[in-house]
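All protein chains but one are shown at their positions in the complex.
Showing subunit A:
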């Protein structure tokens, strides 16, 4: 369908995408700070305090500082983007996000020329996040992108879904969305953004580098060691939903493949 504000090059990939329901998107989440069950985040995330919310932006930027979420939002243009969302666990959804391009935020704070990567960090509040009591991952959750990936016009900071504020279980008040990468790259409830020179640590990559690469681009030709990535189960199809083929770069190949020219994608997973 036609998406208000979506850029022309993305719209091709967005044709005929039927979004999942609000109920599906907000009841089936991976957000291990609130528990490892798919329904744990919807049950536990209400404890998270999101107002006030401060994001520290530091490292190789011209205007480092602690920015309130409200201040950031007042500077950005929010638009709707309907993106495929592909989890590394081989399920997928289509989500109508509201948000702004990460590039706009980075331009606003001024990226210095020596910066090559962007590092992100999720809030870590043991009193509000019961999942932190369990050592599933090395908390806090961290992620990273190469600067060109971060500046890509498809990469966004989501602040809403279906025109409403993004629910806490989906990463309120502000989360990353990188539609051509597996979902875990799209880090939630961001409290820190650092521009850095070296490749920053990424939680799943640190935990199990064989299974979760730094890039983690959606790639049907490279299997996860424990399951095939060739097909996916689209959430919402009921008990007998047929698996559907997974698309290279999750269907955004035309837009992003050039970022990885010359890289062997079976090596740089």
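Note that a contact is a pair of C-beta atoms (placed from the backbone, for glycine too) under 8 Å apart; a residue touches a chain by one contact, two chains touch by 3 or more; residues count from 1.
Criterion: contacts and distances are computed from a predicted model.
One subunit of the complex is not drawn; among "Protein-methionine-sulfoxide reductase heme-binding subunit MsrQ", "Glycerol-3-phosphate dehydrogenase subunit B", "3-isopropylmalate dehydratase large subunit" or "ABC transporter permease", its UniProt record names it "Protein-methionine-sulfoxide reductase heme-binding subunit MsrQ".
Here the missing chain is touched by one residue of A:91, A:117, A:182 or A:249, and it is A:91. The residue touching the chain not shown here, chosen from A:49, A:68, A:114 or A:134, is A:134. Residues 20, 23-24, 27-28, 32, 36, 38-39, 89, 91, 134-137, 204, 207-208, 223, 225-228, 230-231, 233, 235-236, 238-243 of subunit A touch the missing chain (whole complex, contact as defined above).
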